[in-house]
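One protein chain is absent from this view; the other protein chains keep their places.
The chains carry the letters A and B, assigned in the order they are written, with residues numbered from 1 in each.
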Amino acid sequence: MTEYLFVGKSVPRTIEADKVTGRAVYIDDLKRPGMLYGKICYSRYAHARIKRIDTSRAEKLPGVRAVLTGRDVPDVRVGFLKDQTVLKRDVVRQFRDEVAAVAAISPEIAAEACDLIEVEYEELPGVFDPFEAMKADAPLVHEVDARGRPLKSNILPLPWKFSAGDVEQGRKAAAFTVKDTVRTTWVNQCCMGTSGCIAEFDVNGNLTLYSQTNVIFGHVGRITEYFNAIGLKGKKIRVVNATVGGSFGTKLDTDIYEFIAIQLALKTRKPVKILFDREEEFRALPPRQPAVFDIEQGCDAEGRLTFRHVTAVLDNGAYTSWGATTPSVMMMPMSSLYRVPNVFFQATCVYTNNIYCQAMRGYGNPQATFAVETSMDTLAEAAGIDPLEFRRINRNRPGDLTPMRLKITSCGLEECIQSVEERLGWKEKRGKRNGRGVGMASLIHVAGGARVTRSDGHGIMIKVNEFGQVDVIESGTDQGQGSPTVISQMVAEALGVRPEDVSLTFGDTGLALWDAGTHASRHTFMAGNAAIRACRKAKQQILEMAVEQIPGIVKGGFKRKKRKDPEFVPPDLDYGLISDPDKLDIRDRMVFPKEAPDHPYFRVPIHFVLRGALHVGTGQSKVVAAEAFYDPPTEMLDRELKGNLSQTYAFGATGVEVAVDEKTGEVTILRMVAAHDVGKAINPTLLLGQIYGAAYTGVGYGLTEEIKVKNGRVMNPTFRDYQMLTAMDVVPVEAVIVEPDDADGPFGAKGVGEPGLVPTAPAIANAIYDAVGVRIRELPITPEKVLAALRDRDRAS
Amino acid sequence: MKKVSVSFTLNGDAVTAEVPVTWNLLKTLRDYFELTGAKEGCGVGECGACTVLVDGEAVNSCLYPVFEVEGKSVTTIEGLAGEDGALHPVQQAFLENNGVQCGFCTSGMIMSAKALLDHTPSPSEEEIREGIAGNFCRCTGYVQIVEAIDMAAKKIKQAG
Partner (left out) sequence: MIDYDYRKPETLEEVFGLLREYGPDAALIAGGTDVMVKIRNMKKAPPVLVSLRGLTDLRYIRKNGGYHIGGLTTHRMLETSDLVREELTALYEGASRIGSVQVRNVATLAGNICNAAPSADTAGPLLVLDARVVLQGPEGRRTVPVAEFFTGPYKTVRRPDEVVVEVEIPEETAGFGSAYFKHSRRKAMNLPILGVAVSVKLSEGDTVSDARIGLTVAAPTPVRARKAEDFLKGKPLSDDVLAEAGRIAASPECCAPRDSLRCAAWYRREIIEVSVLRMAKLAASRIKSR
């Protein structure tokens, strides 16, 4: 076992001291000279024709510099299915449709101008339920597709159909079968920093977008495409992130407000900032994708799963963003959570006049796992097997090849389930039905990248200056998870310096190589592997310099000693020890021969070598710079939606003990054990932070959070009415870090950003069932739902 | 719009702000004094990201009319570190125990923690949670924040 100096240690976040001193600059704080403030005017109807827009009063307001409507910008479609324009021209299809935009010298004036824009609508019938929207006579949300061809249905043409093995055979082989319908709804990501950006064109028409995105290169790609369509072909784009106030999936697409900021900047020839206020963040930010699942599973008499059949209906809202792609991730738990030989999964996305959705931490996995883990519990009961034992029987194992062709390499699921069993006191607490109970759920998630684009690459560039300080130009972005510290630890370990010697830049396309995006919990894995490779090259350069420099350094030292002490006789040294780079190494800022690590003369500070190599005095001056672009040997999903899209997978199990107040339906979480297979914890304290944060969001998902949408309108757009948890809502979480050491992960590490959230809600639902015998299949599990179910239970008995 | 001239103490310095009368303390701090540590997370006193101390009490500066701060003493996150830049124990503890992730809630959270520790030097876990109940955080789940505040309380007690 290698003794690491920094990897595995809880190095503090000293590198981010700006955040605790109020110095960190978020988009909110960023100002550009001459900057204007943009504000978007939204539709007042869920579905309507725009008959007339009168912007004259807004234009006359002093301080207003531009007013744009759909007629003022090219009618170019954006979005992953190209189903919306930047400003809506003739028809609005949801309440948060952008109908006009204003740029003014202050946010207050911009807001006032928005209120002065008069829009006349002709209301159209709307459809607010995906099942209604699928019916033949439902009003069409879109009449034509991106190419202008007429549409006959609200069902999106997306290929979410997965099939492996023979489900019919599986049904026949099943001794026990269960069917469940589960529902999940919209929840808001609730980043504390709201959405916003600053768009600025230079005199030559090149764009700099100050952003908060997770996907700086994705932005460049999408904006380039937009530019090509609006007559700006060939103009350059630089995306530069400010400090980001949280993302949780909100910043994976190029949002309409960003295109609007670009249009306003184009019009005014000034930098334009658009910043959402909190109400806008609740009303206009695409939230987590809701889904309704019909899930059927069966097992044999020994409890081994024989099949899993799932159909899902997704309320897509009026347009498409990444919400419509969540089925591609849902496929992973559907096909690969637990060993199940025969699988069918089909997801239908349906246009409605509700709000559309994007990614949120877990990206479809929390929704799908709620379905799978509800069904696992009901099936365990049907089979007369303890639910935890049932999971154990069907657990994934190292070396598995799943129906989706995912290659399971390292897998700590067994240990995770074991941890839950022991630490929760499962055997003692289970089955009492006395108002207290335990439940559990597991997870699988990608943890070694995720090939969702043709390249899953991640680049890193490293330079080492003459003082031994390292600059790392990272291609990923930082949302606050701790990447600067974690990556500085890995670089320090790989190169032989200390974390405090490392400076990093993130999120700048002008500097960085390329990265597919900081998503899918891939950052540590990808950046770490890229860093190790780059550091290997940089180290080689330094060691080659050392071979040249050390003899001179040593001899220079002897000369100085001789001058002081004429009696001094230089010792006979074996210069063979340092004659080749392969004979040397670097550790804790010191270069030394491997065969004599404590050599009195050949062990020299790294900066001696670097300075010596730079300040040569001849034409042989050298610097240290290296880059690496790491794209793991994984596969794209094929036509059957199968393929090993990640290099490794994360596993985990969450167990929950709850108390249910049978008079009020209120659920109290007494204890939570969250066991996660993380490969290796590069920084245990930071890793715990990911588990705790994700667990809390999972509890909110399970018990309290929902965006209430009525006829397309968000009814609770404030923190007062949107029930995100506070510090008083105690969830006693015990996090267990399981480290099976992944062979492909940097220092054995796998991703952990999303997994913490995934099994939480179903574990709670399962615990409630154990406590009081009622099963709630719809999130969030509010006291009303529990109490109503308890009343039904009492009536039935 | 009328302008108002308000004189008060800001992070130990006597200052005067000349700002529109309708400004709140948050906007005054951010736009007039360029102290952007306090953030607008909601603008209606529901998230705590704008928390600063007025006469030692934690308040939501987004709801504090600027004309009410006349003669008072305001402390913001920027005024917490020592003259020599030494971090306050709460700031240090947040860095050591991962109490800060994205950092957006952090300025307000630390000011609430400071107010708590000034009033209750050895708070129980429940008292800590109550003291920061008005500060939302989405990243941390509050666990390491509560631990950090406890660590800081113990450090302050040792030093004092």
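Keep in mind that, in the parts below, a contact is a pair of C-beta atoms (placed from the backbone, for glycine too) under 8 Å apart; a residue touches a chain by one contact, two chains touch by 3 or more.
These numbers were taken from a predicted model, which means no experiment stands behind them.
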Taking the entire complex into account, which one of A:Thr224, A:Ser503 or A:Gln723 touches the absent chain? A:Gln723
Which residue among B:Val19, B:Leu35, B:Ala58 or B:Cys137 touches the omitted chain? B:Ala58
Among B:Thr36, B:Gln92, B:Ser112 or B:Thr140, which residue is in touch with the absent chain? B:Ser112
Just the residue numbers, please: which parts of subunit B touch the chain that's not shown? 1-2, 4, 21-22, 24, 43-46, 48, 51, 57-60, 62-65, 67-68, 70, 112, 115-116, 130-131, 133-136
Touch residues of subunit A, complete complex, unshown partner: 108-109, 111-112, 115, 663-664, 704, 708, 715-716, 719-721, 723-729, 782-784, 787
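Note that only the chains that are shown with their structure count from here on.
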Computed distance of Cα centres, subunit B from subunit A, in Å: 29
Which part of subunit B faces subunit A closely enough to touch in the complex? 30, 35-44, 46-47, 49, 76-78, 80-81, 87, 91, 94-98, 100-107, 110, 128-130, 132-146
Note which residues of subunit A are touching subunit B in the complex, please. 12-14, 16-26, 28-29, 189-194, 243-246, 248, 277-278, 479-482, 685-686, 688-689, 692-697, 718-720, 724, 726-728, 730-731, 733
